[in-house]
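A single protein chain has been removed from this complex, and every other one stays in its place.
Then we have chain A:
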Amino acid sequence: MIHSLFLINASGDIFLEKHWKSVVSRSVCDYFFEAQERATEPENVPPVIPTPHHYLISVLRHRIYFVAVIQSEVPPLFVIEFLHRVVDTFQDYFGVCTEAAIKDNVVVVYELLEEMLDNGFPLATESNILKELIKPPTILRTMVNTITGSTNVGEQLPTGQLSVVPWRRTGVKYTNNEAYFDVVEEIDAIIDKSGSTITAEIQGVIDACVKLTGMPDLTLSFMNPRLLDDVSFHPCVRFKRWEAERILSFIPPDGNFRLLSYHVSSQNLVAIPVYVKHNITFREGSSQGRFDLTLGPKQTMGKAVESVLVSSQLPRGVLNANLNPSQGTYTFDPVTKLLTWDVGKINPQKLPSLKGTMNLQAGASKPDENPTINIQFKIQQMAISGLKVNRLDMYGEKYKPFKGIKYMTKAGKFQVRT
């Protein structure tokens, strides 16, 4: 299975290596660097690279390449999924997954990697179990450790792995028992030139933060479970119950986890909460282009559209842009040709707009294609699909937990073609 792991930063330095079987020379990464050179963008490096004796499977997260070395047939998704799980774990432990964070915590990283794989096969990937084995570093603990010489490694051996609920650690105790659920929906859409929707679909997740004492058994029911077209669950969810009653019944892991991700089918009509009026033109022969963009809300059920951010990759020929935003600020990077406009909140009375001119390279011909506009936004307290949680019940424990549910709609890959 997974033989070795190399971590490579954006500038191409291998800053960490870990071997689970016999040592594989660093030079195997040369093949990776070759592929990296061939690829124009960092994202274009193929995830699976064959070399004469090994195969390299890599993922790119937070500008770090995680390159796994394998020697024989293994499902590539198996490795990819594991690598992403490693990144998630690092993020969980250190808050961020950057080269600096990894270097600062190299001992913890090593201990984690040691526990996560045995002979290249995943051993413990549940964050609850790992946290029992190796406590995440906090500033306080680091200080205490340096003074007292105590350790990050859990004194007690984990019990969760042996139980029927391997995802939950035992002996959880809180003074305030609380369970929060965030229903977050993302709209993926492609809007064509004329403003009609080419494709739009909703992807949602329910992220939970459960801090409950003991072994609570929760059930979560929806007002309209039929909306959910396709779902994937955290392993804690009892599938049979869902099949039969469309109720989520589970003993939750401790802390933050993703309970459910779902898909609202593209067959359903998706309400698009914003519209864009645009007029981007380049004239043949002239070295100037016009740029005119106006945003407006629609179908938002009275909720404000917030944190709006517009970005667009302008054609290569554009030298600079003189634009005038009615609100917010804009930046144009003349090197990458990336235009970003931080709009903020959309005021329906006074629609935000960005107008002005673009200067093209002298003598350059008119670009073939108008730029695509990517939009990000947030709408609080609303799930665009209309999904509603009916109730949350807890069994198996005596106390009354504090329960909370929050809805949010975000733009996912929301593109407007112009």
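Heads up, the rule we're going with is that contacts are C-beta pairs under 8 Å (C-beta built on N, C-alpha and C of every residue); 3 or more make two chains touch, one makes a residue touch a chain; residues count from 1.
Note that contacts and distances are computed from a predicted model.
Colleague: Which of the following is the UniProt-recorded protein name of the chain this complex doesn't show: "Guanine nucleotide-binding protein subunit gamma 1", "GPI transamidase component PIG-T", "AP-3 complex subunit beta" or "Nitrogen permease regulator 3"?
Modeller: Hidden chain, UniProt protein name: "AP-3 complex subunit beta".
Colleague: Going by the contact rule already stated, which one of A:K18, A:H62 or A:K303 would touch the omitted chain in the full complex?
Modeller: A:K18
Colleague: Which listed residue, A:K298, A:R316, A:R391 or A:K406, touches the chain dropped from view?
Modeller: From the options A:K298, A:R316, A:R391 or A:K406, the contact with the absent chain belongs to A:R316.
Colleague: Would you write out the residues of chain A that touch the absent chain, in ascending order?
Modeller: Answer for chain A: residues 1, 13-19, 21-23, 25-27, 29-30, 40-41, 43-44, 46-48, 50, 55, 57-61, 70-78, 80-84, 106-107, 109-111, 114, 118-119, 121-123, 125, 149, 151-155, 157-159, 161-166, 170-171, 188, 190, 198-199, 201, 203, 215, 217, 229-235, 239-240, 243-244, 251, 258, 261, 263, 266, 313, 315-316, 365, 368-369, 372, 374, 395-398, 413, 415, 417 touch the chain left out.
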